[in-house]
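Below, a portion of the complex is reproduced, with chain positions unchanged.
Chain naming follows the written order as A and B, and within any one chain the residues start at number 1.
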Amino acid sequence: MTTERQLTHIDDEGRLRMVDVSEKDSTERIARARARMRLSEPTLAAVLDGKVPKGNVFEAARLAGIMGAKRTWELIPLCHPIRLTAVAIDFHVDRSAGMILIEAEVKTCDRTGVEMEALMAVTQAGLTIYDMCKAMDREMCIGDIELTFKSGGRSGTYSRA
Amino acid sequence: MTTERQLTHIDDEGRLRMVDVSEKDSTERIARARARMRLSEPTLAAVLDGKVPKGNVFEAARLAGIMGAKRTWELIPLCHPIRLTAVAIDFHVDRSAGMILIEAEVKTCDRTGVEMEALMAVTQAGLTIYDMCKAMDREMCIGDIELTFKSGGRSGTYSRA
């Protein structure tokens, strides 16, 4: 049998871990994120006019964003499992520019923030729009995925300039 | 770059959202639900006599009901992720009538109720019975899926008449 002394410890530095949040307070935390999606003008017209063969794009994207936000901890390896208390997703469009602005707000009352959940919400919503329109348009692009606001927790409130 | 003024907001009414429960209190919440399953008399006899080739039907259905209840928030799009503190599933049978009554009780201590979790438990249990018996009987029917009781939360206690 190997004794403790013969063992060599692996990877003292740089090793992956899920940060210990045991000592943090459970407080209300809010995060908002956004993404901008570029589509061709005819593709966006089909979305807005309900002509996408796979169905109602905005409703599917909303649900996918909400459901994706809830599963952030499963997909982002070091995220803590937390209980979301609210998720809302909003779309704004500039039809002539072929642009959809996706915004999400996520809330929790827990020991860690929901920045990743808000980013996940806008990302999954964007990918769902992409999926529904990809037969029409392969040049679509999802970009500008950013955190726009967070509050709660030790690091306080942040608003993107 | 598109400026805020040029954007059109999509879907002010009727849009899907996960209701904000941040302001609700974490309290003990209980829900009970039931389902009634109709099987042919020989099928139910096989279930009761342990003659179903796929194995022990009630034990599989119980586990499927418990495991399904825990995953309600993944499957029902607008359900909040909550931590269940208890799940129990019960079966009663009327052999001559070819009927299995499935009952579930679910508890949590959280900001929202567990009605959907109790309904999910009886439904997944019923579908598992169906799956195990479907090679013998394609006329089975799951019905009368109903909430029978809930307590906790602002809306108080409810008992089905």
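The rule we apply is simple: a residue touches a chain if its C-beta (ideal position, glycine included) is under 8 Å from a C-beta of that chain, and two chains touch if they have at least 3 such contacts.
For clarity, every value in this text was computed on a predicted model and none was experimentally measured.
Which total copy number does the whole complex reach if 2 copies are given here?
Of the complex's copies, 2 are shown; altogether there are 6.
The criterion applied here is as follows: only the chains that are shown with their structure count from here on.
Need the CA-centroid distance for the pair chain A / chain B, whole Å please.
28
Any idea which chain B residues touch chain A in the complex?
2, 6-11, 15-22, 73-74, 77-78, 80-83, 110-111
For chain A, which residues are in contact with chain B within the complex?
Against chain B, the touching part of chain A is residues 28, 58-59, 62-63, 66-67, 70-71, 83-95, 97, 99, 101, 107, 109.
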